[in-house]
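Removed from the display is one protein chain of the complex; every other protein chain stays in position.
On to subunit A.
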Amino acid sequence: MPYVIAAACVDIMDRSCMDECPVDCIYEGSRKLYINPLECIDCGACEPACPVEAISQDRAVPAGQEQFVDDNLRFFEDVLPGRDEALGQPGGASDIGPIGIDTDFVKQFKRAD
């Protein structure tokens, strides 16, 4: 799995990363953004764009935040609350706009600060 957005994005959602992504694969939940691991091309353009350093390669997520790796995948592979089917590979975030829903993990996530 390629790049991952972790805890620092929750309730921040700066969205600078969305402008940088050449394949438009960063989708907007309610409390955080999610990189579609099925669409991400591992270019790394998003990582320096994030002002709160929420983005890292899956193999380098901050200690204690490993759950965000699988959770990013769940956002696309599981059926989110209130939706009829999994998002899968929509082929671009700008076409479908904000999803406005989070995974259960993020919904219940409490920021340390």
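Points to keep in mind about this one:
Note that in this section a residue touches a chain if its C-beta (ideal position, glycine included) is under 8 Å from a C-beta of that chain, and two chains touch if they have at least 3 such contacts; residues count from 1.
As a convention for this text, contacts and distances are computed from a predicted model.
According to UniProt, the chain absent from the figure is "Benzoyl-CoA 2,3-epoxidase subunit BoxB", selected among "histidine kinase", "Phosphate ABC transporter permease PstA", "Benzoyl-CoA 2,3-epoxidase subunit BoxB" or "Acetyl-coenzyme A carboxylase carboxyl transferase subunit alpha". In the full complex, the hidden chain is touched by subunit A at residues 1-2, 16, 19-20, 22-24, 38, 41-45, 48-49, 51, 53, 56-57, 59-60, 91-92, 94.
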